[in-house]
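Following this message is one structure expressed as structure tokens.
All protein chains but one are shown in place.
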Amino acid sequence: MLFFGLAYELRWSVLWTEGHGGWILEGILTTLKLSALGWIIACLLGMLFGAMRTAPVRIVRWAGAAYVECFRNVPLLVWLFFWYFGAPQVLPQSAQEWLNRHGAEFWSAVAGLSVYHGARMAEVIRAGIQSIPRTQFEAAVSTGLSVVEAYRYVILPIALRLIIPPATNESLNLLKNSSLALTIGVAELTFMTRQIETYTARAFEALTAGTLIYLVLCLGIASVMGQVERSFRIPGLIARVGGAEH
Amino acid sequence: MVCRRSMRGVVLLWVTLGLSVWGVGHASAETTLEKIGRTGVFTVGTRTASPPFGFINKQNEWVGFSIDLVKLVHATIEKKLGKSIKFELKESTPATRIPLLSSGAVDLIAGTMTDTRSRRDSVDFSLTFFATGAQLLVKKGSPIRGVKDIAGKRIGAQQGSTNERIIREKYPQAQLVVFPDQPAAFTALAQGKLDAYTNDGIQLAGLKAKAPNPGGWEIVGEFYSYEPYGMAMRKNDSDFRAIVNNTLMEAIEGGEYFTLYDKWFGLKGEVPYPMSEPVLAFLLMQVVPK
Partner (left out) sequence: MTFDWAVIVGNWKFLILQGLMGIGAFGGGTLRLAIPAIVLGFCLGVLIGLARLAQRSWIRYPAVLYVEFFRGVPLVMVIFWFWFLIPQITGQRLPEYTVALSAFVVFEAAYLAEIVRAGIQSVPRGQIDAAVSSGLSYLQMMRHVILPQAIRNMIPSLVTQFIVLFKDTSLASIIGMMDLTKAAQIISQREIRPFELYLFIAVVYWICTYSMSHISRRLELRLAVPHGTDL
């Protein structure tokens, strides 16, 4: 192909020859591992602090808000640098050494991703809980359900369904943001595409491969979650909670 | 259904993008010199954190040996074109410099780039302006004394550098941790996250000299590679290459090169690193007769 007037021959084979295919696979695996771990912790943190933000006790609410405001308002990249370079400094020497022997880069990235996205997940979950009118709860209790039963059978089933779309968005953001881990030396997918680029000087092919893989991952997850959302849809309710932010 | 539609869409977008890129193709019959003349700017890619070749000093200014050398090239270009040309620096890292050059974002790479045969597939190099080899930087008293000791150790390197490639290919037992740029890698070493950081010996000397406590660091091992630094430019542009090469030859012949060498590597320089006899002879022999 004549490319920008330069004779730029597309050589897609650079993507799988000389072990580069293995790099891409490794990159995908690391991205998935990093995102999955980060996602689980982010969900737990999000549920905890999201629920705290709706609690009837002021100090608990305040603690939830402090967590969210603190971590949500600073760039993830800064958090990654902070968790990798800054935070371990306050640990005792032995703990630092242990961490360094056991993949400090990966775990700092998990910490950064999960704490940052935990704060954002908390907002999604808070919005979900708050979108259920108080009267639902009162009605449930007045039919003789206990508070726990009311949560278990009425509030949570509705809230969980309402937050599927924004929580899916947020999870995809986490997956995409895991690409920032390359700045602290985690060999994830974006890192590997850059690696192929530096070894072969084939930017177009490498970037195309990386982009398509992310698209397939994101669209795949989105379509699965779309199915889930449709099959659990509450008839008559179309409202979605939260925005489309990433 | 939504998904299938969007997938098809994405493919379409991709094709459109590809076609438009193909169609807009810029005529690159223009030589680098013509381009500099047309735009009035000479853009050079260099390093921000590789003392003393290109770095940001205590006064937060961008300085270095490579930057001083390339200023001589700038002067030659101005003389050749007969008008004043703006001199612009841009950051380039090992991972970014070849795309920067081939995309036309910079006209010349003058940092710490090793001339290699495989890189000559993508870019052209000037004559060698500095010769060094890869070594390891470790904390003083470290058990690592050279590349033979790195099995199982955490070794830091920069993405896209020649030494990263050597370690990956020849010493697979080492745990290689690769960073996009030097600041992250050196900070990680300073914090004990790495057992050693590998780079060209002279760059390690630069890092050591500029570190908060230079005495706490040691450069160990024999050179395990040969790293001749050259300035890189777009391929097949022999006029521009001649300008760069002639400038370097005149600087070596006329002594400006050695004045600059003294400023940065002399005994009172930023990173004391006396030039060995063979390197001196090699530099002088690269200068061809007028």
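Read from first to last, the chains carry the letters A and B; within each, the first residue is number 1.
Just so we're on the same page, contacts are C-beta pairs under 8 Å (C-beta built on N, C-alpha and C of every residue); 3 or more make two chains touch, one makes a residue touch a chain.
If you're wondering where the values come from, they're calculated on a predicted model, not measured in any experiment.
Chemist: Looking beyond the chains shown, say which of B:Lys71, B:Lys90, B:Arg145 or B:Lys263 touches the absent one.
Modeler: Only one of B:Lys71, B:Lys90, B:Arg145 or B:Lys263 touches the chain omitted from view, namely B:Lys90.
Chemist: For the chain that's not shown, point to the residue among A:Ile41, A:Ala150, A:Ile164 or A:Leu180 touching it.
Modeler: A:Leu180
Chemist: Using the touch definition from the top, which of A:Phe49, A:Tyr67 or A:Phe85 touches the missing chain?
Modeler: Considering the complete complex, A:Phe85 is the one touching the chain left out.
Chemist: Please give every residue of chain B in contact with the chain that is not shown.
Modeler: 5-6, 9-10, 12-13, 21, 24, 26-28, 30, 39, 41, 43, 48-49, 56, 58, 60-62, 90-93, 96, 99, 103-107, 180, 182-184, 186-187, 190-191, 210-212
Chemist: Please identify, in ascending order, the residues of chain A that touch the omitted chain?
Modeler: With respect to the unshown chain, the touching residues of chain A are 3-4, 69-70, 73-79, 81-82, 85-87, 89-90, 172, 176-177, 179-180, 182-183, 190, 194, 203-204, 207, 210-211, 214-215, 218-219, 222, 243-246.
By our rule, only the chains that are shown with their structure count from here on.
Chemist: Taking the mean of the CA coordinates per chain, how far is chain A from chain B in Å?
Modeler: 36
Chemist: If we count contacts the way the header does, which residues on chain A are in touch with chain B in the complex?
Modeler: Residues of chain A touching chain B: 1-6, 84-85, 88-89, 96-97, 100, 104-105, 182-185, 187, 191, 194-195, 197-199, 201, 203, 215, 219, 222-223, 226.
Chemist: Using the touch definition from the top, list the residues of chain B that touch chain A in their complex.
Modeler: 2-3, 6-7, 10, 21-22, 24-29, 94-95, 98-99, 102, 119, 121-122, 154, 156, 159-160, 165, 177-180, 184-185, 187-188, 191-194
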